[in-house]
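These notes concern the structure reproduced below.
A single protein chain has been removed from this complex, and every other one stays in its place.
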Amino acid sequence: MADTFLDSTELVLNMGPQHPSTHGVLRVILKLDGERVLGTECVIGYLHRGVEKIAENRTWQMFAPYVDRMDYVAAVSNGLGYCLAVEKLLGVEAPPRAQAVRVILTELNRIASHLLWLGTHALDIGAITPLFYCMREREYVLNIYEKYCGARLTTHAFRIGGLQYETYEGFEKECLEFCDLFEKKIDEYEELLTGNRIWQQRLTGVGILTAEDCKEYGVTGPMLRAAGVKWDIRKAQPYSGYEKYDFEIPVRENGDTYDRYIVRMQEMRQSVRIVRQAVADIPAGPILAKVGKVIKPPVGEAYVSIEAPKGELGYYVVSDGSTQPYRVRIRPPSFVNLQALDKMCRGALVADVVAIIGTTDIVLGEVDR
Amino acid sequence: MPDDTKPEGASAPEPTSEPAAKPGAEQPAPAEAQPAAEAAPAASAPEKPPAAPAAGGQPAPKPAPAAKPAAAAGAAKPAAAAAPKAPAAMAATPWESDLTRALKEEFGDQILDFSSYAGQNFLAAKPEAAVPILESLKEIHDFDYLVDVTAVHWPDKPEPFEIVYIVYSFARNERIRMKIRIPEGYKPRTAVPVHLTANWLEREVYDMFGVEFEGHPDMRRILLPEEWETFPLRKENSILKMDQHWVQENLGIESGQ
Partner (left out) sequence: MKQLLRKVFLADLIEGLRVTFRHQHPKQIVTEQYPQERPKIGERYRGAPRLNINPDNGETLCIACDLCALACPENLIVVGWERNPETKKKELVTFTYDISRCMFCGLCEDACPVDALELTQDFEMASYTREGAILDRQTLENGLLPTRYRF
């Protein structure tokens, strides 16, 4: 297209790191031909805190609160992944009661994370209303967290080997109340958005990633499922007792932004389903496995990954037999998914870039670590 | 809280003497596989002493002086007791399957060994064989998703950097790791032609460890500023020792601590 206009030149546009639609401190350098994007380059690292280095200087338990600060909208999922990885090294498994509570909290977290995504994504597209509704419902989840473990966002809810806190009185009731309420609210969001012609026109056919692209770029999570690959670690390699629960993996075919929206909405419904099943059947028993006060895993290494709201969140932990981790490598879903941004943006309009960044569902705390 | 107040030995880890409490699926029969783990690397190590895999039971010379007696003690004791209380080297067990046989046939001695730890399989390869193996895994064996590329720094070993590739196969629902060990200054070939994911992941390895990848399209730092001088995840850089020079010049503060 560029060569049809003889004297047109490429324009380099700097988007971010302060741009509100980049969801944090992502800087995207856009190479433009008129309104068309010729190429993008992401500049990341503004929020780099050296989490992996911090890990090498803390004991195994002490590092647990730090992982909450990566994907801070899904702190519970982060904590679960880390605890599972260390438990794998130790060769212990959390007691059934702890596993059930973990599943409940993680699924609530998935809802909270998707709600924040939905609100901000809709805001990026131009629909302001859903943001307020999503935040309102998210508040219920955060209140449950606050009552359960004492913190709302960076929860530090799980400990290596199980849980620190017993469920509070009325925990089950509140979870079920939230489920009842939330199912109606999802219908409301869908009434607002799914059929809306502006929403459809802005999202359909934008930022297409085929299944091959996804595999090539290592894209996981809802983005992969929107491209038609029915793959969810909760089903493929169940952890924390997910095999006990009955749920479906929502899949769409086209792999565009609209399909990702649909997949995430369906996922929230499935999460509600899992929460209901898990709440109905929380086994009695201890909540903490016998791990001792000082955690000293044997020499070894393990890679454990979970299905975080954003995709595959992996922890590669190496122990040298001391009380401190020798190496903790975090495989963040946002970081890897963001790599496909260039592929999705090529040929799109500038306004679509905003939609595509929104649909990638990145959290910069996790990208930069 | 009740667990905390118990006056049990605060320094010793909980003695995991009851193997029944361990999930059976997690550790595939460590008891009978233990002697084999001791034997297998010992057989392979003399052939290629510099490339001895960290995974094997053979203790590396420098970093763990206690390794030898511990391993010997582990062998002397009943194997079941030795398994949870791991010796100073990782108690990995050999890994054999159709995949390992196929790979062994294709790459021969390019692959140093196949092992398994905590139910997770991994192979150690010669550095120059890494990309061909990844390619073969992708094309022939369906491992079409490169999960992660990362590194571990072992400063006391002759080949201090261990590059770890984690690959997954959607078709087989199987996740394996490949490790290569490289000396300082060695440039492994990039995996970008095989998996595009490797682009940023390798950049991050370069950023954190200073391992450059040969043929990478864009070998720059990714998270840290371009002018940053140190490679933070190397073990010689403690958490307090960082590039103060850059901080003072660009941020106008005395120290980033």
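We just call them A and B in the order they show up, numbering each chain from 1.
Just so we're on the same page, contacts are C-beta pairs under 8 Å (C-beta built on N, C-alpha and C of every residue); 3 or more make two chains touch, one makes a residue touch a chain.
The shown structure was predicted, so the numbers you read here are calculated from the model rather than taken from an experiment.
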item	value
Absent-chain contact - pick from A:Pro17, A:Gly39, A:Pro65 or A:Gly205	A:Pro65
Residue among A:Glu191, A:Glu212, A:Glu253 or A:Asp281 that touches the chain left out of view	A:Glu191
Where the unshown chain meets chain A, residue by residue	58, 61-66, 69, 129, 133, 136, 139, 143, 146-151, 154, 156, 164-165, 168, 188, 191-193, 195-197
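Note that in this section only the chains that are shown with their structure count from here on.
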item	value
Approximate Å spacing (C-alpha centroids) for the pair chain A, chain B	26
Contact set on chain A toward chain B in their complex	44-45, 48, 50, 52-54, 56-57, 88-93, 164, 215-218, 229, 231, 236-237, 288, 290-296, 298-303, 305, 312, 314, 316, 318, 321, 326-327, 329, 331, 335-336, 339, 368-369
Residues of chain B that touch chain A when the two form their complex	1, 3-4, 8, 10-14, 16, 21-23, 26-27, 84-92, 117-118, 120, 144-148, 150, 152-153, 164, 166, 170, 173, 175, 177, 195-197, 199-201, 204, 208, 221-225, 232-233, 235, 238-239
